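All protein chains but one are shown in place.
Here is chain A:
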Amino acid sequence: MPPWLNEPITWGSALVLFLWAVVFLFIVLGFVTYAIYFERKVIGWMQLRVGPNRVGPLGLFQTVADIFKLLIKEDTIPRKSDRLLFVLAPALAYIPAFTVLAVLPYSQNLYFADLNVGLLYYVALSGISTLAIVLGGWASNNKYALLGGMRSAAQMISYEVPLVISVVGVILLSGSLNLRDIVAAQDGGWFWNWNFLPQMIGFAVFLIAAVSELNRTPFDLPEAESELVAGYHVEYSGFRFAFFMLSEYVYVYAIAALTTVLFLGGWHAPAPFLEFVPGIVWFLLKFAFIVFFLFWIRATFPRIRVDQLMGLGWKVLLPVSLLNVFLTAVYMELFIK
């Protein structure tokens, strides 16, 4: 519980908190803007194209121009849609995406909320976005949107289970749900103390489930262009569409940071003689690598079929992640205790 909650709140402290939130919001928006640019460039290079290169030097203002286009577009609400929920859904998708970022620690001293159930907080709130996607698809009153929303909910629920269970191994090793304690438990000087080696199975399951949670290729069935037009957001345009896209990329940020924290040792240096470099640099390097990894997967994998998707989630990832929990518990019982 943050100490300020029990102190008398003044306009000054409220203003400071609010300004920090605004600063962080702008950092995240900057990340999203350039993540989209970077994604298009990387995919372009991997497919032997150039990528965006017209707007501004090296195409750097391409995303800015795209966002501006979305903001000045006409805002259409279909006449037979459920108006209230149609308007509510994009906001409901974005709010949890932004609030989960509160518990992510960036370095020893740079973090927002030091919550003792940080990991649970992340998992719980990210589940609310599923609700927004289903509601958006239903409120559009369009069969493609509804199908997209249904697929999305089914997929996110089926992959949330292995995602959470794959993390249980990490929780067992560090004995805490607090993300800062989890990073602190990985401090051994060398990179093989990070959880991705002791928790190799959990890490693999977590990565696959995370890509699926993000609804990205090869698991982007909710917005499979060739079968569903665009998925749950077919009827959305203008800034409401931008909100859905924004929350998707904010989740890319969140998942990349979470992977860094849980499995790649957070702000720790890979070797003791590299510790003079500040922790935030290591964090950003690992974070950038995960983001690049997500784009790399998107550029190189084909989309899988919807029945294979469910089979993979329930018949492969879930048993494997349970096995990982079991193995970790046995290891802890035999060697640590």
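Here is the rule we use: a contact is a pair of C-beta atoms (placed from the backbone, for glycine too) under 8 Å apart; a residue touches a chain by one contact, two chains touch by 3 or more; residues count from 1.
Keep in mind that, in the parts below, contacts and distances are computed from a predicted model.
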Undisplayed chain, where the name is taken from the UniProt record, one of "NADH-quinone oxidoreductase subunit J", "Sugar ABC transporter permease", "Formate dehydrogenase subunit alpha" or "MbtH protein": "NADH-quinone oxidoreductase subunit J"
Per the touch definition above, residue among A:I67, A:A93 or A:V134 touching the missing chain: A:V134
Residue of A:L25, A:A124 or A:L274 touching the missing chain in the full complex: A:A124
Chain not shown: contacting residue from A:Q47, A:T76 or A:N116: A:N116
Full-complex contact with the absent chain, from A:L29, A:V42, A:V87 or A:M150: A:M150
Touch list for chain A against the chain that is not drawn: 1, 4-9, 82, 84-85, 88, 115-117, 120-121, 123-125, 127-128, 130-131, 134-135, 138, 146, 150, 153, 157, 175-177
